[in-house]
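Attaching a single structure in structure tokens format; questions to follow.
Left out: one protein chain. Kept in place: all the others.
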Amino acid sequence: MFNDKVIDHFMNPHNAGDMENPDAEGTIGSPVCGDIMQIFLKIEDNIIKDVKFKTFGCGSAIASSSVATDMIKGKSIEDALKITNKDVVDELGGLPSQKVHCSVLSEQAIKTAIYNYAKKHNLEFEGLKGFNPDYDPHEHHDE
Amino acid sequence: MFNDKVIDHFMNPHNAGDMENPDAEGTIGSPVCGDIMQIFLKIEDNIIKDVKFKTFGCGSAIASSSVATDMIKGKSIEDALKITNKDVVDELGGLPSQKVHCSVLSEQAIKTAIYNYAKKHNLEFEGLKGFNPDYDPHEHHDE
Amino acid sequence: MKEVYLDYSATTPVKKEVLDAMLPFFINSYGNPSSLYKKGREAKAAISDARKKIADLIGASEREIIFTSSGTEADNWAVKGAAYGNSHKGNHIITTKIEHHALLHTCEFLADNGFEITYLDVDQYGMINLEDLKNAIKENTILVSIMLVNNEIGTIQPIKEIGKITRNHGILFHTDAVQALGNIEINVDDMNIDLLSISSHKIYGPKGIGALYINKKIKIPNFIHGGAQEYQKRAGTENVPGIVGFGKAAELAKENLAEHIEKLTHLRNYFVDTILEKIEEVTLNGHPQKRHPGNINMTFSYVEGETMLLYLDVQGISASSGSACSSSSFQASHVLKAIGIPLENALSSVRFTIGDFTTKEDLDYVIDTIVTIVNKYRKISPFYKEKKG
Partner (left out) sequence: MKEVYLDYSATTPVKKEVLDAMLPFFINSYGNPSSLYKKGREAKAAISDARKKIADLIGASEREIIFTSSGTEADNWAVKGAAYGNSHKGNHIITTKIEHHALLHTCEFLADNGFEITYLDVDQYGMINLEDLKNAIKENTILVSIMLVNNEIGTIQPIKEIGKITRNHGILFHTDAVQALGNIEINVDDMNIDLLSISSHKIYGPKGIGALYINKKIKIPNFIHGGAQEYQKRAGTENVPGIVGFGKAAELAKENLAEHIEKLTHLRNYFVDTILEKIEEVTLNGHPQKRHPGNINMTFSYVEGETMLLYLDVQGISASSGSACSSSSFQASHVLKAIGIPLENALSSVRFTIGDFTTKEDLDYVIDTIVTIVNKYRKISPFYKEKKG
């Protein structure tokens, strides 16, 4: 069902755990959907210096978060915002179709964290245009 | 399903075939029921000297006729009339329950032949009391 | 003693390759295909593979094949499903007088529940008349169900033409292809079929598994409700070894189809010709050409069928009086009646069906035995008068 890379990221997720005093934080999902995702960011000069995630979610959600957090670490906020759900899935080498929606969760959690950061600091990012932090990934990716 | 004695009588039936100038003849059943049985008798001094049968019927009907004709050969008419369907089945060593009705056919054919003989010669036999030549064995032995 | 099995239309032995394909799924890969772990995924993949092979054999696509427990269940589902799923449009169903009991008794059930059934007549060969069909179609007709190959006399119906008529009228068309599968070419698209029933144990696969082809353009309500198996169309833990066996049997059937048909046709003709040459007053029932390649249904006048079957059985030969499921009560077959055979002749008819393991030697043995039987029991038949000279 899952390829080795997915399994590896699932079993040994990168950037998982807590962060003391994050500069930005985003939470998405709810236990009602069966999964919840939190992202913590350290941001310096518009660069994502560090990232951590926590999740109560399935293996695909964990693996996606592991890869997605790797991908944004060290990037500028604008560049991080350019990373799509599809990029994450590609980086993982593919997910079963009924699991693709789980990868949306990490993308959305990152955007939410940056959205909160932007709000707090009164910033605007091109990549956040049209972003709605109350978006529910489950409604759009049902089979 | 069938014991060896039944199979043996079925495959090598005794007293099967035609008879020239029989003294008595009885036919029972009809192709509508799937079987028909004919009995021919030579009778001398109330003794059944010879007997033949013909049938379009199943294996059990053939085996029963083979045994029944053996049983009446050489007997007086009154003694022959005493032979019941059960005696025939016993002599065969048993028949499957759904096949017992086939053995009734030979008993009834013999009685019919004697009935016809009695009528022709104006005789009366104790063993024919209550006998109805239009009796249909299939109506009474259905499963 | 020699044993000759000539009842391939009743059921077939499982081919060794088929059993070999099934064996891993009993003790090792025994997982429930709905389970997410490895053993479950193995089972699921095996089902998908089998489904493809079966789809291939009839020119369907994988998602159009839904496994059932038998041809009978497929017939029940197709006909009841089409009936109840379209009861808002009408309540009239057209079928024939020569269908298998799985179809006829399902129709009787529907007739008891407010549906109206027309049973088409057939000619002396067992063929329906396309004009009769056209005339039978009414405003409220919702389903036509006509079998592809008859199980007793082997007659093949003009399915493609029937399908054209039903498509023109926008009526669903089901065909019972249980006897056709693996014995004639089937292509569901070319034949304009909406629903088609098949069964594994007639093509050298295991018993207890069948399938219903449901054209992807149509929908019928479920028959067995429960878990989400079979694209949520038929509930119940999948019979994995059975499905795998059916798949393998279908694969072999596709590979061998031309050869199989040729071999059976050849043996069948040899048998029929030899019998007709050696015995008088014998007739072949069913269509002379348009018939199942392995089917021989003959009337041996004056000899009762059950007598013949019993004698054959004692000699190690398996044959039947028509459909296996009614053979415990020897009655005149509804099919022989429908083709107009008089009752005595119907009761004097026996079906021999040839299959992949039949040899010419087998047939010679059977022919000799038949000659013996006919001679023996005609002599003691009240109807028979020997033709002298």
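Note that the chains are named A, B and C in the order they appear, and that numbering of residues resets to 1 at the start of each chain.
Definition applied: a residue touches a chain if its C-beta (ideal position, glycine included) is under 8 Å from a C-beta of that chain, and two chains touch if they have at least 3 such contacts.
Since this is a predicted model, take the numbers as computed values, not measurements.
Taking every chain of the complex into account, the chain not shown here touches A, C. Residue A:62 is the one among A:24, A:62 or A:128 that touches the chain missing from this view. Looking at chain A, the residues touching the absent chain are 2, 7, 10-11, 13, 16-17, 27, 31-32, 34-38, 53-59, 62, 98. Annotation for chain C: contacts to the undisplayed chain at residues 5, 7, 10-14, 16, 19, 26-28, 30-32, 34-40, 68-73, 75-76, 100-103, 105-106, 108-109, 199, 201, 206-209, 222, 224-229, 235-242, 306, 309-310, 312-313, 316-320, 323-329.
Keep this in mind: only the chains that are shown with their structure count from here on.
If you draw each protein chain as a dot and join the dots that touch, the picture is not a line, a loop, a star, or fully joined; it has some other shape. Comparing the centres of all chains, each the average of its CA atoms, the largest separation from chain C belongs to A.
Centre to centre, using the average C-alpha position, chain A and chain B are separated by 94 Å. Centre to centre, using the average C-alpha position, chain A and chain C are separated by 57 Å.
In terms of their C-alpha centroids, the spacing between chain B and chain C amounts to 41 Å. Not a single residue position of chain A touches two or more of the other chains. Within chain C, no positions touching two or more other chains are listed.
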